[in-house]
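Take a look at this one; I'll ask things after.
All protein chains but one are shown at their positions in the complex.
The block that comes next holds subunit A.
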Amino acid sequence: MSEQVFNKTNIFIALQYLAARKKQSFLATIGVLLGVTTFIVMINFMTGVNDFLDDAVFNGSPDIIISATTKRNSKKKPGITTNYIENSDKVDEFLEKDQNVESFAHQIISPAILISDAKQFPGSINGIFPDQEDEMVDLERRLIEGEGFQSLSSENTILLGISLAKRLQVSAGDQIKMILPNGKNIVLKVSGIFSFGITTIDNVRTYVSAATLQNLLGQNSISNIHIKLRNRDNVRLKDYLIQNINDITTEDWKDSNKTIVIGNKVRDILTWSVSFALLLVAGFGIYNILNITVIQKRKDIAVLKTIGYSSKDIVFIFLVQSLIIGILGAFFGAFFGYIISYMISTTPLDTSDFIIVDTYPINFKISYYVLGLLFGILTTIIAGYFPSRKASKVDPVTIIRGI
C-alpha cells in the first residue's frame, strides 16, 4: 500500500473529534481507568496475600508428614499419647533413594503444658535435630528474637512461637517450665522467638532438641518424619510409602492446607473475573460512544470521503480515538492502581485470627502493571475496531443524497 494512514493529519482529525466530545471521551477514559486500577489493585493485593500464605504456610511446614499409627505403650491415656515410628530406618532408606526428596528431618512431637511466672498454656513440642531441621525450615528469616535451631544444641533450651511467647509473657533469655503428659517436667531457657505469620502456628509451636524430649519421654524413637520435595506437586511418594511401610500415615501439604489452597484459587478467580468484567464494561462504553459517533457523523464521514480521505484513513481516525482513550485510561489506571496498592501496603493491620502481619501484603510485580496496560489498551482496540470499520463502510453517495 502506497498510502500511509498513520499521519499527522489523521491524528489531528481524531483529536479534533475527541475534543469535540470532551465529556464522553473523559467518561470513557474513566471507564478504562477504573478497569485497569481495579485490576492492578486486586492482583497486587490478591497475589500478595497468596504469596504471603504460600511462603508462611508451605515454607513453614513440610510437603509430606509421615506419622505413626501404632501405640507402643497402650497403657497411656488416649489423646495425650505419642505414637512412634518403628521402621524409621526403612523409611529413611526409601527417602534417600527418592529423586524428588530434597531433604527430610526426624521429629518427636509431644503435647506439653508450658508454665511461665505469669501464665500457663498448652503447646505442641517439636523435638528436632538442629542440623536436619535447618535444611527444612528457614527459621533465621522468621526469628524475632534470639537465635535459631542451632541454639538448641546447648542443653535445656526452647524456641517459642511469637503468640505463645506473648501470652506466656516471656522473651528470649527467660526461663519457662514444661510439663509432659507423663508427669515429667523440666525448666528450659527461651533461646529464641519466631513468627511464621500464621496464628495457628505461632500460637502453639515450640522447638526443643529431640534429645531433650526423648530423655524426658524415656524414648529414643521418633514420632514424625518431615519431607521437603523438589517438585511439590508430585506427591506420588506418599502412596509408595503407605504401600511399603506398615503402621504409618502420611499427609501432604494439600491435605493439611486445604483452606489455603482453595482460598488462593478463589482469590485468583475473583481477581480475573472482576477485572475482566470491569474492562468489559469499559470496552462497551467505548464501543457505544464510537458507535453513536459513527451514526451521528455519517455525513461528516461522507464528506471526508468526497474530499479524498480513504476508507483506511477513516478506520484509522476512529481507531485512534479509542486508542487514545485506551492509552490514557490504562496509564492513569496503572498509576492510580500503584498509588492505591501502595497505600494499602502501608496500612497498619490489626492482627487477625488467621495471619499476623504489620501491614497488608502487597505484590508490586512489574509484570502485573504491564499486563494491566496491555489489558486496558487491547480492550479499547477491540471495542473501537467495529465502529471504525462501520464508519469506513459509509457510502458517500447514499449519505449526500439524504443530506
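The rule is simple: contacts are C-beta pairs under 8 Å (C-beta built on N, C-alpha and C of every residue); 3 or more make two chains touch, one makes a residue touch a chain; residues count from 1.
Operating definition for what follows: contacts and distances are computed from a predicted model.
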Per UniProt, the name of the complex member that is left out, chosen from "OB-fold domain-containing protein", "Lipoprotein-releasing system ATP-binding protein", "1,2-phenylacetyl-CoA epoxidase subunit A" or "Aspartyl/glutamyl-tRNA(Asn/Gln) amidotransferase subunit B": "Lipoprotein-releasing system ATP-binding protein"
Among A:Q16, A:N220 or A:N246, the residue in touch with the chain that has been omitted: A:Q16
Of A:G183, A:G218 or A:G308, the one touching the omitted chain in the full complex: A:G308
Subunit A residues touching the omitted chain (full complex): 1-3, 7-9, 12-13, 16-17, 19-20, 299-300, 303-313, 396-397, 400-401, 403
